[in-house]
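Yeah, one chain of the complex is gone here, protein chain that is, but the others are all in their spots.
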Amino acid sequence: MVERSGYPAVIAEVEVLTPTLRKFVIAAQGTRFPAVSAGSHVVLGFGDASRRYKNAYSVVSATPDGRELSVIVRRAPQSRGGSVFLHDQAQDGTPVTVLSSANLFPVVKTARRHLMLSAGVGITPFLAHARALEAEGADYTLHHFCRPEEKPAFEALLATLPPGRIFIHDRPPEDAGMKERMAAEGIATHLYFCGPEGFMGWVEQAADALGFVAAKVHSEHFFVPEGGRPFTAVLARSGERIEVAGDETLLEALERSGVDAPCMCRGGACGACALEVLDGVPEHRDHVLSEQEKAEGRTILTCVSRARTDTLTLNL
Amino acid sequence: MTVQTSARESYHPPYQVTNSAETIMRFPFPFPEDTYMYSMNVEPHVRSGPVAAMHHTFDIDEHYVAECAEKARILEQDPKRCIVLPHMREAEWDFVEFAMTCLSEQYPQHFSLRREGQDWHWVNRLLGYEQSFVFGDATTLPLPPFEYMARQMQGDFTLHDQREDDLWMDGGMVTSQADWSLKFDLGMSFRQWHAPVPKAAEMGVFDRGLRFLLMLQPGKPVRRLNWTMTINPRLDTSPENFMVWGPDRASVTPENVADKVHLRVELQTLYRMPRSNAILFSIRCYLMPVRDIMRVSKWRRRLHRVLRDLDPALSSYKGLDLYRQTVVDFLAPYDDGAPLSSGIQPDADQPESVLASVA
Partner (left out) sequence: MIVSSQLPFAPLALDRSGVRHLYVRDAAACPLPEGCGAVMPEVWTVVSDATAMADMGEGEILLRSATALLERLAGRLARERVGLRLYAAGGASFLSRVAIVADAAGLAVGEVLLAPPRDAARRVLCVHCDTVNEAVEGDTVRCLGCGTTLFVRDHYSRGLGAYMGVGEPEILLQAMEAAARHG
């Protein structure tokens, strides 16, 4: 059971993969971590006296005994500082807390075959999936796209998987003949992809043109909430006013004020944190609300979205 | 809770089930208000609540041994009461781990579990089982993992795979159900298997319920109560055997109503399983005769009001039409109409004696 306070842990190992990617092995202190399914993320709590962070990262591996799990973190200098903290300050022994876990990017267990495409740090969920699919003898192929200078790092990361199932490309998918490969897939294949927005757009278009139906196309928009203009959140029921600083999210500000706000993915992908907006205009940054819902402005996902107005009144 | 260690009771003819005072007081009475309408009524399944039946992850009570024996009897007659599709293999092990861990931690006097890496040793003192096995290796258990463990627990269990933004019933063991069939509903989506329920669909209950369950997180289980009525203390009210138990509905008279008619309550709990990302749905059935409900003054008055004012469509769906009025007429003299506290708690420490017990 995940306690409200989470699972205490420390960073046991830091591995530099590329100048912008680091792998962190996190070791449980005391209570074992619960098992996690492939594709899960964990919300990690960490920081120092001046600043606490709660960020979600895909779990790339976990030991069966629940003693260790690993995440890969990309240094995102324009974000709110969590990844910069981990890259610049975290080392062996740095305390972290595993606050919760959830799986928003599972594979379809009934699928006959899985085709997985990733770019950059989008590889993280597929590291777990590929190992799990390999262990159960499932049919899958993973194509990873990266810059030429990063290729050796990803080759090392994927070295334990059979070469026939793993393809690492140092060219864009268009040049690597990816569309032709996709067109040759059998009708039972499910398609999964994760990577930067430009890559995501390319795969979406290619899948659409080839006649992949929505039920067989699965993606995870990895998304680091960015800061923005400060604003004030007004809680309608209590009248409380909460200042949201430029480098924190609305959700973080609510939590800092002791409000028990709902949340899960912390990346604008699941919709669990949706709150009703009574006054003010939200600035939507999520992948969940429809265009119509965004235009209506009655709902906000607190984990990523902000305000266009100086105040935002929430039904809370 | 004292658990009887021999199966003196019988959940099939000739029926023989009695409830102790403690069992009556811990009953999860399903009506927090004087009127009832289908709703989501979901709350976190924390180890506390207005009645003791909610104080454990999986509730074990004095009927444990008899209910497990009844389950074994039904599975012997009809093996299709337990089916698990092949892609739910991980979910089976999730269930074994979760059930064994909860039972051994919460009832150490009855169950114990020793884990050394993947080598596990399980002891069930109530049923006299002892088993060493390798976790994850089905060949080391005498039965498939889910079936092995679900036979050692009261209530029904179903396993749900999550895909296409829906939950698919891809496995389960169902022997104490209120008129639905696992073999028929196997492989159905959340909306498909709820299709027969009247009213709720138009109220949007299922869309909201599904959205909520799709986001259920590991370690944050939820629960709700559902109810119907059953004639005789019969756990197996399946459609498969409707020709056998259906006629009982025509057997209620003003003379036998207190002993024949049972309030049937399902304490439904839902869990996200960590390895498989599947959802475990536990449906723990409690049967309480009107005679025993009479012994809690709040409950007998509220039951009267709920049944008297029940929506006719729900009454028909739950199969109450032939005897609902008989129950209402029987309870009416015991309801003074006084306001009752909201919530399901009994507002008493001990059952009263209202009716003379039958000889």
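Lettered A and B in written order, each chain numbered from 1.
Simple rule for what comes next: a contact is a pair of C-beta atoms (placed from the backbone, for glycine too) under 8 Å apart; a residue touches a chain by one contact, two chains touch by 3 or more.
Here the structure is a predicted model, which means the values were calculated and not measured.
Student: Considering the full assembly, with which of the depicted chains is the omitted chain in contact?
Tutor: The omitted chain makes contact with A, B across the full complex.
Student: Looking at the whole complex, which of A:V16, A:A156 or A:A183 touches the chain that is not displayed?
Tutor: A:A183
Student: Out of B:E43, B:D207 or B:D309, point to the residue that touches the absent chain in the complete complex.
Tutor: Of all options in B:E43, B:D207 or B:D309, contact with the hidden chain holds for B:D207.
Student: Pick from B:Q118, B:Q192, B:N256 or B:Q350: which residue touches the chain that isn't shown?
Tutor: B:Q192
Student: Which residue from A:V16, A:A215 or A:V281 sits in contact with the chain not drawn here?
Tutor: Considering the complete complex, A:A215 is the one touching the chain left out.
Student: Which one, B:S20, B:T140, B:S181 or B:Q345, makes contact with the chain that was left out?
Tutor: Within the whole complex, the residue contacting the unshown chain is B:S181.
Student: On subunit B, what residues meet the omitted chain?
Tutor: Against the left-out chain, subunit B lists 80, 164, 181, 183-188, 191-196, 201, 204, 206-207, 239-243, 246-247, 249-250, 321-322.
Student: Tell me which stretches of subunit A touch the chain missing from the display.
Tutor: These residues of subunit A touch the chain that is not shown: 111-112, 182-189, 208, 210-216.
Quick note on the criterion: only the chains that are shown with their structure count from here on.
Student: Between subunit A and subunit B, what distance separates the C-alpha centroids? Give it in angstrom.
Tutor: Going by mean C-alpha positions, subunit A sits 38 Å from subunit B.
Student: Can you tell me which positions in subunit A touch subunit B when the two form their complex?
Tutor: Checking each residue of subunit A against subunit B gives 1-2, 34-37, 39-40, 64-65, 100-103, 106, 108-110, 215, 264, 270-272.
Student: Which part of subunit B faces subunit A closely enough to touch in the complex?
Tutor: 87-88, 90, 94, 97, 117-118, 161-164, 215, 217-220, 272, 274-277
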